[in-house]
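Left out: one protein chain. Kept in place: all the others.
Right, chain A next:
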Amino acid sequence: MNQFFLHHGVSKELEAFGHIHEMGIRKNTSIQLNSLCPTTTDDIRIYYILDGKFEWFINGRDHILFPGDLAVILPGQPFAGSRGFVDIGTLCWICIGVKQVDSRKMVLGDWSGLSESDSITISKVLHLNNIAVLSKVKEAFGILQAIKDELCQQEIGYGTRVNHLIDDLLIFIARQSSHQTNLRRDFPETFTKLEEALRQNLSHQWTVEEMAALIGLGTTAFSEKVKNYTGFSPLNYLINIRISEAIKLLKKQEINVTEIALETGFYSSQHFSTTFKKLTGYTPVEFRKKK
């Protein structure tokens, strides 16, 4: 594919797409010092390697990329060439702006057709897996090529198609990142990672879909595996963790029951008390007095 470079504010092709900051293919034939110094950006950057070998430092880790590999740099993550410059080779990239970013949550914008919960799940998966490089993902380049063709040919419906394709690309990356992180071999190990994620964010109202997505399984297969492995449904397992953490907090006298309820992910102190009593035979207040 030939080299090209589209840049929002300059290229006419991008006029209707405020969220596509840049897109291009570039063949780098010589090394220019300081051509890739440390930066952090506020958009999602996706690079696909077509030729050559690139050494990059992404979000605190060194990576070597070969043709067929794809790098994803999320808003706020530091990014640089390992030696400060762009290596020799060919790459294709796209930079996508996001509407809002806070820790672990990106809001894409009205152009995206992703439902709110899908969009949250995708950003969670990308942040939690913390996998900057996907290897051997030719399909991603197919999507990139299709985006470029739509942008340049501007046939009927191209505006919708371009945005759909960007959603496709993000879904593809999130799925691959789950599969790759978990290798789909070791369920106990994968489950341990999920468990860590749950504990780190216990006050969040986790859904089964979100949990399954982190592991890279569909919800039915996920629920079945969890039931088999732990003896509990995913949500009941989550309640075990919530109650265990709540018990620990109850044993420390300084924090009040409502705070404990919210911190451990219950909707209200009423919801907490009912669940706690059902499981332990005590209300939280009675439990606190027990020796």
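Operating definition for what follows: a residue touches a chain if its C-beta (ideal position, glycine included) is under 8 Å from a C-beta of that chain, and two chains touch if they have at least 3 such contacts; residues count from 1.
Please note the rule applied: contacts and distances are computed from a predicted model.
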Among "Gluconokinase", "Allophanate hydrolase", "Iron dicitrate transporter FecR" or "3-isopropylmalate dehydratase", UniProt-listed name of the chain not shown: "Gluconokinase"
Touch criterion as defined above, residue of A:Lys27, A:Lys99, A:Lys136 or A:Lys251 at the omitted chain: A:Lys251
Touching the absent chain when the full complex is considered, from A:Asn59, A:Thr230 or A:Thr258: A:Thr230
Hidden-chain contact residue, picked from the options A:Glu195, A:Glu209 or A:Glu263: A:Glu195
Absent chain, residues of chain A that touch it: 184-188, 190-192, 195, 216-217, 221, 225, 229-232, 236, 240-241, 243-245, 247-248, 251-252, 279-282, 286, 291
